[in-house]
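Note that this complex is displayed minus one protein chain, with the remaining chains in position.
What follows is subunit A.
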Amino acid sequence: MRQTAPSRRDVLKFGLVAGAALAGLPGCSAVPGRPDPGTPPVRGGIYSHGATGGGLKDTLEPYFPVTNPDISRCMQLYEPLLRWDPNYEIEPSVAESVTPNTDNTQWTVRLRDGVEFHHGKTVTAEDVMFSLATVTDPDNTGSGGTELATVLELNNSKIVDPRTIVLQLNSPYAVLDQLLAEYTVGIIPTDFDISHPVGTGPFAYEHFVPGQLSRFVRHENYWDGPAWVDELFIYDFADDAAKVNALLAGQVQSIDNLPNYLAGTIEQQGASPLVSETGAWVPFTMRVDVAPFSDVRVRQALRLIVDRQQMIDQALNGFGILGNDLYAPFDPAYASDLPQRVQDIDQARSLLRQAGQENLEVELVTSSAVGAGAVESANLFVEQARQAGVTVRLNKADANVFYGDRYLSWNFAQDFWNTRNYIPQVATSSVKGATYNETHFEDPTFTALIEQAKREPDPARRRQLMHDAQEIEYNTGGYIIWGFKRQLDAYSNLVQGLEPHRYLPCSNFRFSRASFVRQP
C-alpha cells in the first residue's frame, strides 16, 4: 500500500468494507443466498442495472456511444450482423452468415429470416446497406466505422435479394467479420430517427434522461427469445459507493465495474461477484523513435525490469492475467508459445550497460484519466526500476494535459485499450498512420507481414504470418504489456442468468437472459 493521507475515496472504501464486515455479525437481518442453479427462470418483473459513469455526454446514438452507460444501452437497442459469444468467438446475429470469397475481397451477407425492428418492420438488405453507409459516412464516421471505411466499397457492393448482400472491398481483408461484430456497427432501419431510436435488440426504447437513467420495454418479437423481464432500467452512477449501496439495498439487480476490493465482502450481503476474463490492457508506451528508447536494448531492459505478477496483485488487486508484451490474447493467432517474460534485473542491467545507459534517468507520464490500475502500476514501476539502477521521475498529469496537445508524443507514458483481436488492434496502434500509435512503431517487415496476413485466405498460413509479426513486436516493440484486466461486476442473488463474458462487462449487458428467481 502506498503511504498517503486517507482520501475521501479511502474513507468510502473503509466505510463499505466496514459495513460489509458488520453484515457478518449474528442477529443482522437475513440476506438472500445464492439461488439454486436449477431454479427455473421467472417471467416478469422490472430489472434495474446500475451502470458506472455516464453524464451529460450520454447518448442513444447507435454509432457514437461515448460513456459506459451508452455502451450498455447500445447493447439493448441495436444488434450488429454478427456478435461475440462469451468466449470471444464470432457467432451469427442479425445475419445468418457472413462469408468471404477465396481472396477475401468480396463478402456475402445472408440475413436471418424475419428479424424484426422494434416498430415492427422486418430487416432487409436495404436497412443493412443504410446502416453501413451511415457508420462509414466520410463526413461523420462512427467509432466502429473508421477501419471499415478504409476497406469497404459500398458503391460497388450490391443487394442480390432482400436477404442477401455482396460487400465489395477495395483490398483483401481477412477479418471483416470481426469488424462487423462490434457493438458500434448495429443495424438500424432506413427510417431511423434518433428522437425515438429503433433497432432489433432485445429491449425497445421508452425513456431517456442523459446522466440519469434510461428505460426500456421487452421486444416481444425478439428473434433470439424475448427477455424474461418486462422492463429494464439502466441508471447512471457517478459514485462507486452509491452504486454498491443500491445493489445491496436491492434497488438495482446488477452493477458493472464493482471495485476490486469489494469482491469478497458483497457475498455476505446477498450479492455475487461476476468475474470475466478480458483482453483489456494498460500498457507503458515507449517511443521507439526517440532516445533513449530508440535503442532496442533499453526497451528490452525496461520490459525485463517489470515484475508483472506484482503489478497484477497490487495495481489490479489480483484481478488480472499475465501479459507478455503482446496484445489480443483471445485471437486464435495469439503467440502463446513465446516464452513468458519475467523480471530479470541482472539481464536488464547488462542490456543497459551494453547500451551505455547504466544510470538511465527517464520521465514516465501517467494520469488517473488512463483508468484503473494506471497510476498504481506507474508507481510500482518507479520502485521496480530502482532495483536496476534506473531513475524514473513520475509525472502525474491532469486528464486534459495527458490527452491534450502532447498525447501520442509523450516519450514514455501509458494508455488504455479494450479487447480487440490482432489485426484490428494493429491497424489502430502499431502501423504507420494508425490513429493511436503511441510508440511510433512502424517496422517495414512487420507492416509487410500484416498486409500479407490481411490478404491470406488460408487460416493456417495467416496464423503463421501473424505469429511472425508478433515475434517482431515481442523482440523490438515499444509496449510494456504487463497484464490483462479481469472484469469484475456484481449481481443480486435474487436474479440469475448472468454469466462471465469476454467481450463487454456484466455478461455482455445481456439482460434479456436475466430473470428473477422468484415472482417479484
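The rule we apply is simple: contacts are C-beta pairs under 8 Å (C-beta built on N, C-alpha and C of every residue); 3 or more make two chains touch, one makes a residue touch a chain; residues count from 1.
Rule of thumb we're sticking to: contacts and distances are computed from a predicted model.
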Worksheet item: Can you pick, from "phosphoenolpyruvate--glycerone phosphotransferase", "2-hydroxyglutaryl-CoA dehydratase", "Phosphocarrier protein HPr" or "ABC transporter permease", the UniProt name of the chain not shown?
Response: "ABC transporter permease"
Discussion item. In the whole complex, not just what's shown, which of A:251, A:309, A:395 or A:493 touches the removed chain?
Written reply: A:251
Worksheet, complete the sentence: Answer key for A:160, A:209 or A:394 versus the chain not shown reads A:209
Response to the item:
Touch rule applied to subunit A and the missing chain gives residues 8, 11-12, 15-16, 18-20, 22-23, 28-29, 46, 48, 55-59, 139, 207, 209-213, 215, 233, 235, 237-239, 241-243, 245-246, 248-252, 269, 369, 399-400, 403-405, 407-408, 435-436
